[in-house]
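Below is the structure I would like to discuss, written out as structure tokens.
Right, subunit A next:
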Amino acid sequence: MELAALLAIPLLGCAVLALLGHRRGAPEINGAFSLATLAAAAALTVRVIENGPLRLWQDQFFIDPLNVFLVALTAFVGFTTSLFSRPYMRVEREHGRLTAGSMRLYHSMFQMFMFTMLLALTTNNMGILWVAMEGATLATVLLVSLYRTAASLEAAWKYFILCGVGIAQALFGTILLYLAAEPVLGREGGALLWTQLDAIKGSLEPTVLSLAFVFLLVGYGTKVGLVPLHNWLPDAHAEGPTPISAVLSGLLLNVAIYAVVRCKVLVDGSLHTHFAGNLMMGFGLLSVGVAAFFLSRQRDIKRMFAYSSIEHMGIITFAFGMGGPMASFAGLLHMTVHSLTKSAIFFTVGHAVQKTGTQIMDDIRGLLGANPTIGWGLMLGSLAILGMPPFGVFASEFLILTTAMHEHPWATPILLVSLGVAFAAIFGKVQPMVFGETTARRLPHPPAILPVFVHLAAVLMLGLWIPPYLAEWYRQAAKFIG
Partner candidate 1 sequence: MSALSALPLSGQIINLLAAVLLLISFAMLVQRRILSLIDLFAAQGAVLCLSTVLVAVTTGQRHLYFSAAITLVLKVVLLPWILHRLIRRLNVKWDVEGLINIPTTMLVGIVVVVVAFNLALPISQLAGTLTRPTLGIALATVLLAFLMMITRSKAVPQVIGFLSMENGLFFAATSATYGMPMVVEMGIALDVLIGMIIFGVFFFQIRTQFDSLDISHLEQLKEK
Partner candidate 2 sequence: MNPAALTLQLLELVMALLLAPLLMGWVNQCRAWTQNRKAPPITQPFRLLAKLFEKDVVLAYNASSLFRFVPYMLFACMALVCVIVPVLSTDLPFSPAADVIALVGIFALARLFIALAGMDVGTAFGGLGSRREMLIGFLAEPALLMVFFTASLISRSTALPTIVESLAHREFVIYPSLAFAGVAFILVSLAENARIPVDNPTTHLELTMIHEAMILEYSGRHLALIEWAAALKLYAYFSLGFGLFFPWGIPQGTGVGNVAMALPALLLKLAAGGFLLALIETLSAKMRVFRAPEFLGMAFLLAVIGMLVHMLLEVPA
């Protein structure tokens, strides 16, 4: 019931906003739908807390500890993003950067995107997961080119082609998975249902699974933004409207990682080696390292934070690759805090960019003077994402690094250097933007500061105290991720 609501509400929202999206009240409608989705997600979460994991509709959908918190997180960030997009998109519209049509497209596709995300998370069917992932690309690709500028068009094109091609590889991987499972489960046995696959993973053919995993990793890894498959990510983040950057970074990447992790569980069960983990660690380290070095070259603020997302995805991938209860726990925690922090950063960035009228960091100065809340938001957000305690990002990095130090000491110098370089780059750019004399101007709509600080407060809380049931989910999920 809750699940039906969870999926139906955004779908309905998509339809409604396709009609009304250009009206004055559209942002509020958007917010209302997002709130309803959040309520449904909350209800679902409560139910899972009370009754434990669920399987619904002939096992086509399932809720387990791994995806329940992601569902809640997705609905939550979706809701706060809709709050943020309210003043943001109004300003964009009033500045004439967007037409009525594009407002309609934006609102409708925002809901569509939420639907695909939630579908990808809750479905038990690896095929549907693929369809939903592709759907998420399709829903956002036109949003990236919303401004119809040359750059946004280019970004959207690259996003579409690269993710399309990437995800095609994932389809091939899915086919191979099916190929491996079919002899065991039969055509009607639900050979693509993850729960079924998980149950029989020990008897899946290892060779096929390892090949399948390569395809799946390359496919979903493209969406995660793993180096060297990441090239679409900075462009798409930088050129789309900021709310979209926020949800791309905060949600889409998470869901892609989620898909990879689901696959990894199966492969590990079949291979009994550390093959999948090693691959993921390699990709993770490469992403962290390369992204860190990219950071210092950036001039565009959104682009920089996009690279930061790549870096963090690398850290998460590395953590899951390492495996073990501690590292997987940390990986899950990192997913949560990264998505909260990064979306908060994009919220402040959005306002800062609107205030100063530029995305070029050299031209943004003295936000603290122009608007202390935005300035502090950006400063604290950046410090949080850079792994400064007491924010939650630090908690997960602490666990990941200390575990790595013991289990894979060779990796730690890379991480040490990368984190140092990343810190130098991001902080060196954020500091003058926040401090110093101001260049900003007044805006007709007050900025949506609440989402920023709600996110940061949540991240702060996760650094100091993790609610017991959340910790329990993490632990259980970490247990079967292995």
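One rule holds in what follows: contacts are C-beta pairs under 8 Å (C-beta built on N, C-alpha and C of every residue); 3 or more make two chains touch, one makes a residue touch a chain; residues count from 1.
For anyone wondering why these and not others, all candidates are chains of the complex that A comes from, given by their letters.
Because the structure is a prediction, the values reported are computed rather than measured.
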Single touching candidate for subunit A, where 1 or 2 all sit in one complex: 1
Candidate 1 contact footprint on subunit A (complex, rising order): 125, 127-128, 130-131, 134-135, 138, 141-142, 145, 148-151, 153-158, 160-161, 164-165, 168, 171-172, 174-176, 178-180, 182-183, 187, 191-192, 205, 207-208, 211, 234-235, 238-239, 294, 297
